[in-house]
Structures are given as C-alpha cells and as structure tokens.
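I have placed the structure first, in the form of structure tokens, so that the comments after it can refer back to it.
In this view, the complex is presented without one of its protein chains, the others remaining in place.
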Amino acid sequence: MPSPIAQTVRSRSFRDLGLVLPAATLVLGPVGFLAWMGLSRGIGDLLIRTDDLGILPTVGRVFLLATATTLLAAIMGVPLAWLAVRSDLPGRRFIRWLAPLPLAIPPYIGAIVYQILFAPAGPLNALLAHALGLPPGTRVVSIYGVLGAAWVLSLFVFPYIFLLAAAGLERMNPTLEEVARGTGMSRWAVFFRVTLPMLRPALLGGGLMVFLYAWADFGVVSLLRVRTLTTIIYDYIQGTMDWAVPSGLSVILTLITLSVLAAQLRIMGGGTYIQVSGATRPAALVGMGGWRLPAMLFGFLVLSFALGVPVGVLAYHASRLSIVEAWAFLSRQTPFILNSIWIAASGATLVIALALAIGWLQARGRLGRGVSTLFQIGYAIPGTVLGLGMVGFFQTALPWVYGSPVVLILGYLVLFVTPALQGVCAALAQISASLEDAARGMGRGALATFWEVTFPLVRPGLVGAWVLVFILCMRELAATLILRPPGFDTLPVRIWIHTMDVGPVPTAAFLALVLVAVVALPWLGLVLVGRRGVPLG
Amino acid sequence: MQPLIVLNNVSKRYQPGGPPAVDALSLSVEPGEILALLGPSGCGKTTTLRLIIGFEAPDSGRIEIAGRVVADSRQFIPPEARGVGMVFQDYALFPHLTVAQNIAFGLKNLPADERTRRTQRALRITEMEGMADRYPHELSGGQQQRVALARAMAPGYEAVLLDEPLSNLDADLRAQLRGQLRRVLKKTQKTAILVTHDQDEAFQIADRVGVLNRGRLEQIGSPEDIYHTPATRFVANFVGAADFIPGTVRGEGIHTEVGVFANANGFPAGTAVEVMIRPDAVTILPDRVGQAVVTQRLFLGADEVYSLRLPSDVEIHSNQHTTMALPIGTRVSVKLSSSHAVAFASPNSESQ
Partner (left out) sequence: MIPNRNFRYRATLRALAAVVGLAVALAEAAFAAELVVYSSRKEELIRPAIQAAEKALGVKVILYTAGAGELARRIELEKANPRGDVFIGTTAGFAELMREKGLLDTFTSPLLNEIPAEFRAPDNTWVPITARVRVLVYNTNLVKPQEAPKSYFDLVAPRWKGKASVASMGERTTVGWLAAILAVRGEDFTRKYVADLKANGLKVLKNNTEVRKAVAGGEYAIGITNHYYYLLQLQDDAKSPVGIVYPDQGPADMGTPVFSITAALIKGAKNAEAARSLLEFLLKPEGNRLLVEGEFEIPLLPGLHLPGAEKGIKGLGQFRRPALSQVQIAELEPKVERLFGSAMTP
C-alpha cells in the first residue's frame, strides 16, 4: 500500500527542513562547537596535548567495562525473564513485577551504596576480616575498579535486557519450540538452539542499550575510581580553564560512540524475527523440578542486590539523621526537589510531544528519517560531552537560552527523544492510518483528527513513554551538572555535591532515598495501571 | 440528470517516474447509482476511491462531486469538505468510542437532538439497534461492517464510497450481506462506488461495473455486458472463467477446431483471432469418436468442472451438472452455444 495521505514532494521537504534545521542546530551545534574548540589549534597540537593521557588504554578499559557490564546484565536479565515467563517457579509473578524496578535507582546511587558496603571498614569487609582473622580495617574485597563498576552498573541496567527478553518470550510462538522438542532435542538444547536465537533481536537491542549506557556512564565510574574518557573530560572541565583537551576528547568519545550506535542500527536494521502471532495460546509452563530452589535463590539474590540492598543501605544511613535534622535538611532541599520534579515533568512533556510529532509524521510518510537520525546521534552523545558542548554553543550562539532552565530542557530533548520515540512509535503502530482517514472523511480537519482520534488512542502508550522519560530526566546527572543555571540545582546534582564534598554521608543517603521515591512512584503507578489495562481494540 | 461524481482524465503516481496507480481515468456516476470498480489488487481501484474522497491529490485531471470541482490542477478541496462518506476495508471504527459515538462522529455540527435522531435512524436501517453502547471490539465482524456502513451514511451525504466492504468476512456472511448492502443503499437512495476484487460482489450489488487494470478503465457497463461481452482479453479473463481457442476469420465466420463462430467484431478476413469460451457454454457428450478427451474432473457440489484436451493440445473447461459423471480419459464430443463466444485479435497479431 503506497503512502496513505497525499503529499506533494515540495511540502514534505519544507516540513523536513522545518524540523531538521532546529534538530540539527540542537544536536550538531554543541558537537560542532567542541570540534571547533578541540581542533582550533590543529590536530597535531591536540595529539601532543593528549599524548600522555593514555587515551588508547583508556578506550580499552571502557570497552572492557561496557562488555563486562553487558555480559553481567545478560546473565541476570535473560534467566530472570525466562523464569518469570516460562517457568512454574513460585513467585514468578513477583519477578515479572519487581525486575523492572531497579531502573528507578540511578546507577550512581547504586555506586554510593556499594561504596558504603564495601568500604575498608564497612560492614562487608569488617565481617570478612573478622572471619579470616585479619586485622580490622583490612580491605578484603574492593568495589573499586572495572569489575566493581561493571557489577554496580549491570545491577541497575539489567532490566533493559529483562524487559525486552520477557516481552520477546511472551510473544514468541510456542509452536516452534514444540517442533524442536518433537525432533528429540532436550529442553536445554531447545533453549540454546531455538529460544535464544529467536530472542536474538531483543537481546541485541537490550544488550547494545546496556553497552552504550556503560560506555557513556559518568557517575558510577567516577565514584568507583575507573578512569574513563568521561571522567578525564570531567576532570579537565573542573580543574582547568582549557577548552582544547576536553573538547578534543569529547569529539573522540562521540565519534567512537556513534560508530557503536551505527553498528547497532545496522544489526537492528534487519528487523525483528520474533514470531508474533496475534492470539496464540501461551506456552506451557516448564516444570522446574529439582532446579526450583537454586532458581528461586538466583531470583532472590539478583533482586536483593538490585533493590533490597540499595534501599536498605540508604534507609539505614538516612536513619542516622534525627527527625529534626532530617526535617531541617529536607526543608532546605525542598526547592531542589521541586526544581527536579518541575524540570523533569516539563522535559518529559516536551520530549514526548516532539517524539509524537516526529513519530506520527514519519508513520504517515510525511517526514523523512533525517530528524530521528539526528536525535539518535544526540542519544549517543555522553551527557558530560553534551553539557560542555551546549554550554559553549549556547553562550556563543543563543545567549538568551543560556543560563535559564530552558537549556536543561533542550539538553533533555537531545538526550531522550530517541528512547521516547521507541515508545511513541510502538503506540502509533497500533493505529491504522484508515482511522485517521475515516475521521477526515467525516468532516474533521487534520488537527481535529489528531486530537479526537490519534491522541486518545496513543494516550495509554504515551503515558508509559512519558513516565520513562520523566525518570530519565529526573535522574540525569552528567549533563545537568554542567548545564544547570545558578540556583537551579536538581536532586542528582545535590546528591553529587554532597557525596563529592564529604563522601557518602547520611544527608546524601537521605536525598538519594527521596530521589528513588520520586522516581519509583510514577513507575509503580504505571505498573499498577498497566495491570488493569485499558480495553482498546 | 447531471452525474453526481465525475472523473475526467485523472492520473496519479506515487513516485515520480514510477508506474501510474491511476492512468487517465474518466468515469461518471449518476445520482442513486451503485457503481462497482472491479480489478485485481494493485489495479488502482482503492486509489481511485482515495482520490475521490480527497486522501490523495491527482497529478492531473479533474474530479467533480455534485457539480463542484474538488480537485484539478488549480485547487484541492480537503476530504473533510467534500461531503462523501466512506466505508473502509478494515472498517476503521474508532476503538475508543461506542457504536453510537462512532456513528455520531460525523454529525458534530448538528444540534444534540438531531444528532441522536440520525444516529438512531442509522442504527435502525442497518439493524443494529440495541448495540448502541457497545464498543467495536465487542461486536462480530458482520456487526462491525454494518456499523461502518451506518457511520458512513449517518451524515446524510449523497455519495458513499465502499472499499472492499465485505472482504474481511467469511464466505457465508459475505453472501448474506451483499443483498442487505444493496437493499440499504437503494432504500436510502445513496450514490455509491464500491471497490472489490470479487466479481460476485460486484455483480450482485452494483448497477454498473467498471473493470480496472493497471490504473486504466478496461470496460464499464452492466454486469451482463461485462460478463458476456468483455471488451478486452483482460476483462474476459478476470471476470469469470474463460478459455481461448485460436481461430481464423474466413468468409462469414471464425473457424476453430470446435466449430465456426459469428464474426461479431468484424475482423478482416485472414486475421488470426482467439475465441473466448466460458465453461458454462461448453456442453459435452460421451462420444467414442469425439475430438476431446477428459483430463481432469473437479467436483463442486451442484456442478462438475471437466478439463478437456483438444486435438491441438489446447485445454478448455466445461461446467456440467453432476447428474452425469464421466471418468478421466473419456473421449467426448464438444458443443458450444455460440451466443457466449467473443473473439479477440490473437496476442501475436496485436503486437505487430
């Protein structure tokens, strides 16, 4: 079926330009500014100045970190998804509900928690030292370094893999597995030779998301003493007036990230081959038999490490504040909490609105791929780099935006339109273009059609996407740290300042708890509403 | 009387330089008439509907509705201002609205009581009373189809366009709804254009049938004309089953291996032609010296379809009542009722 609504080539290219130009300014402006600053004295100068920073080993280290994080996340996410969807494990519904929740805990807060736990004289090492008969204060295990960072990161990003894998398993046509069983394969063989390959697109998508997250992370590596490109850039930003080195490094980092993303797009470009069969019967649950206990233990441990431990440690630490102290502290922090909620809500609303416009125009063939590709580039720019680039670019090019909270919202647009588009497009895909045609045929103009037909139908999907983006904005640290205008600190920034000032102290733990609560509440609401479901078509 | 819908030399391509979806199409529909556009998928019939209602703009040509130009090279009136109702192949019922709200969707500008009255009337005509407060997903396919029809007719537009309205239903229901659809359209005196790839649907519902092929109108006329005197080989082939037997014009008639036919088209003597033969015009009788051999037999219930091989190895078919069952390999004589025979210049000579 050819494109559904009449468009002349001319009007489409105008519409393309109208969206592409601002998007290009927003995304490429900051990067261009950095490239200009980084290379203003020539590539040779930059190479000399970065020569002894050890860029190559650093890139290798980050690659190792991202790979380890992805592997660990897959080891947690895939079996949990299978257990939640396919097994007869008692409590599998709890797993299905709880496993996405670690996404509500920003990984840098997880890093604070595990820093406390693994401190040399902290509970874990004290216990181990005592058990091993070593002098108190000995550090038996350390959370610092690539492995510790990978562990912490994977605990809080594995839900990306879990969610995609679980959705894939739920939609997979069980007949294929039954056919394989019919040929005499064992359950394990079926899992590895049929189920897993079928899940490949979902796993690749989730895996690359996790990989990119770890690759561009700033908070966790910074707290857990892993020297990465983002921390080098941040140290240069904080400790020098120099533009060339941090800009040059930012450009290098962005280029590498973009090539990873391009690889992702290429791999994902092949599309999905999960067999979606409209109303198939669900697959029969697999009896766990003797594996029941180990499987339950596995689920319990993963969820404890990712949910119970962080919340418990934060609550314990925060409880060292007296109620009076806590109240005084909270009232001092209220403006920042409100800042955070306000900016995240406006950011999420604008991001979703823009994503809806882009997604809708693209789904109806009225807009090319240019805009979404631009935002994909934005998504790939690490927050630290984006912050530096935007501050420089906006002060130079758009000074009236610089220094107001608007610049934060623009930053969130660049970073989060892509994840928003995923949700929006999924919602839009369920609306047949003929519904809109029908409304046009019954006397509605294009706008009225959008508000009366399209919007009400995508709204349930939009709520989910909105909550996701709200959470992403709410917990954004790296870019916000640099972009925030004076007097407009957000919760993550306050947590960061408190932690950096005096280490993980009760006040920081208390703030972190507030952030987790603010982020978790809409998420829980979404899960609950999602369960009830809206009977549409 | 002035025609209600007129297409004059309308063309449309989706990609510049690509194949035309609609190619210099001209047709007109009288008020109260039901026209079926029949053709295989991709023939441009749905595009024609979309051009008429205004979801697409023509590249060239002119479209008029009720005497008003709605699209030509200078102007384009958007769909919402054309006053034409449409029933979609997937019905396009708004899933978030009840049946009554769906039907009332096109009645926005009317006062509330008038809106209610018209909704009730549309429900009554389509025999959907009592379903007003259901949501589309609570209805069966046939009920959804009727709501879609009711919704398209409720605004009181003179013209209704129907895009494969019955194709999503199973065979029994489809057959049953054809009659109902025609009855409703005629009772409300709507002008309708129906698009379908199903000739039975076209023949049973429409007053006139237009056959489209690759964006061009091959033939337009009454169902009987289309079936018995197809204007082109494509029409002959697409509408009903047809076999082609080579023949030559000699003297007064067309000579073939199964007999001589009238040269109704007046081909000049010596022309190589092909004669179209419908299986129901072929009668066979067991005959040990007959010229044809039964090669296959398909049992259809009331009828049987025999495949016959002629001496020249051309295969033709014959519909026979099941009263007589001939085994494969039986030698038969072939008799044709020549009123059903139409000749075309043979493809080879056409290309010269």
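Labels for the chains are A and B, by order of writing; each one numbers its residues from 1.
One rule holds for everything that comes next: contacts are C-beta pairs under 8 Å (C-beta built on N, C-alpha and C of every residue); 3 or more make two chains touch, one makes a residue touch a chain.
Since the model is a prediction, treat every value here as computed from it, not as a measurement.
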item	value
Identified contact with the non-displayed chain, of A:Gly110, A:Pro405, A:Gly461 or A:Pro522	A:Pro405
Candidates A:Val20, A:Leu39 or A:Leu53 - the one touching the absent chain	A:Leu53
Omitted-chain contact residue, chosen from A:Val146, A:Val391, A:Leu415 or A:Ala479	A:Val391
Chain A, residues in touch with the chain not shown (by the definition above)	52-54, 119-121, 135, 137-139, 222, 225, 227, 231-232, 235-243, 342, 346, 349-350, 391-392, 395-396, 399, 403-406, 448, 451-452, 455-456, 481-482, 485-488, 497-498, 500-503, 507
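In this section, only the chains that are shown with their structure count from here on.
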item	value
Between chain A and chain B, centroid-to-centroid distance (C-alpha), Å	54
Of all residues in chain B, those that touch chain A in their complex	14, 16, 21, 47, 50, 53-57, 78-81, 84-86, 88-90, 92, 94-96, 105-106, 108-109, 135-137, 151-152, 155
Interface residues, chain A side, partner chain B - complex	2-6, 8-9, 432, 434-435, 437-446, 452-453, 456-457, 535-537
